[in-house]
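All protein chains but one are shown at their positions in the complex.
Moving on to chain A:
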Amino acid sequence: MKKNMGWKELWHGDSVPAGTAKEFQTGDWRSERPVFCAENCIHCYFCWIYCPDSAITLDENKKVSGIDYRYCKGCGICDVECPTKKDKRAITMEAERK
């Protein structure tokens, strides 16, 4: 997007082309991080569809491949939605400690 546009250059009705959130890396908001375990994943896409920040990544075969920590805010929705069993979790939340 062009910077510092005048009001006459703006799109109609406070609209902008979709996808501007890409410019904002919101990963540093996290206090917990989801950790992905590939071998437990059944590729149901629940996490992918529920993630509010589109931070679940897919590989070239469109299979769930992990988490994009540049954008993941650590909300834990993916962990809640992931249907895998207790001892075979595909997603677990871990404290974000330095």
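The criterion applied here is as follows: a residue touches a chain if its C-beta (ideal position, glycine included) is under 8 Å from a C-beta of that chain, and two chains touch if they have at least 3 such contacts; residues count from 1.
Convention: contacts and distances are computed from a predicted model.
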Exercise. The chain dropped from view, which UniProt name applies: "Pyruvate ferredoxin oxidoreductase", "Pimeloyl-CoA dehydrogenase large subunit", "Fe-S cluster assembly protein SufD" or "Protein-arginine kinase activator protein"?
Worked result: "Pyruvate ferredoxin oxidoreductase"
Exercise. Which residue numbers on chain A touch the omitted chain?
Worked result: 4-7, 10-20
